[in-house]
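With one protein chain removed, the remaining protein chains of the complex are shown where they sit.
Presenting subunit A:
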Amino acid sequence: MSAGTVEAQGGTQGGTQVDLHVESGEQRRLYWAVADSWNVVRRTLTHYQRQPVMILWQLGFPIISVLLYAYVFGGAMEVPGSEDGATYRDFLMPGMFVMTMAFGLMNTATSVVHDATKGVIDRFRSMPMAPSAVVGGRAVTDLLVACAELTILALTALALGWRPDGEPLAMAGAFGLILLLRFCLIWAGVWLGLLVPNPEAAGGLYALIFPVTMISSIFVAPSSMPGWLGTAAAWNPISSTGAAARELFGYPVAGDGSWIQENAVLMAVVWPVVLTAVFLPLAVRRFQKLSR
């Protein structure tokens, strides 16, 4: 055992053919933080592998919404830019991507509250693995799942006749901004998941998240809402990401000239950074509070 990097486990048990000497993780901390996180990621990816329909369930709502909004209400919707020949579908699709990310908050919160109440988080915490991997693994998983969701949604949108015509680089940037929104919401989700007492209570978060997605510019222009509501909608972080994505996907910008609409791309970066700065520490604090 060179330089004490390998720890002898002290069990006295016979009956095993397997060498149970392991590195404790106190050495090579960074390596183990990454390795442990990856193993936590693998765990959730295995969930999807065992039950692939899970991802379709999660996508069910946005896909149905796309069909509803595009075909049922679509004809009646007046959106800025339609005078330039843009369709409501073109206006809507980036909003749908953003909405899916917003609802992803629920998936994060639900998974976390499940693990917390079923004792899985306690088991992880009683093991010599890196504590950061419990939450870090969750974040990486949710980003990977978000990528898969965006891919499926984008293909659906293309099949429905969505034809974005932005610069390739700009369109990649649009997806980047959408994922950035998802990233900041992961921390809000972890925090909420550790805050609520049980999975049923987590279900109640829909009542919170639904109005937040509705009072935004992702379905309709804020100018069509009463004054104060329109202002709230315009300043909703989700609106900034939605507007920025539309712009980068090449949808004609026809804002009302307000500062928040003119600077959508900037705010689509600023908002998530601010939200991460708020919720990441909150989530970490809440996690550490588990031991108080």
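One rule holds for everything that comes next: a contact is a pair of C-beta atoms (placed from the backbone, for glycine too) under 8 Å apart; a residue touches a chain by one contact, two chains touch by 3 or more; residues count from 1.
Going forward, contacts and distances are computed from a predicted model.
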| item | value |
| --- | --- |
| Chain left out of the displayed complex - its UniProt protein name, from "Tryptophan synthase alpha chain", "Amino acid/amide ABC transporter membrane protein 2, HAAT family", "Cytochrome D1 heme domain protein" or "ABC-2 type transport system ATP-binding protein" | "ABC-2 type transport system ATP-binding protein" |
| Residue in contact with the excluded chain [from A:Asp36, A:Asp90 or A:Glu247] | A:Asp36 |
| Subunit A residues touching the omitted chain (full complex) | 7, 9-20, 22-26, 32, 35-36, 39-40, 42-43, 46-47, 50-51, 117-120, 122-129, 133, 290-292 |
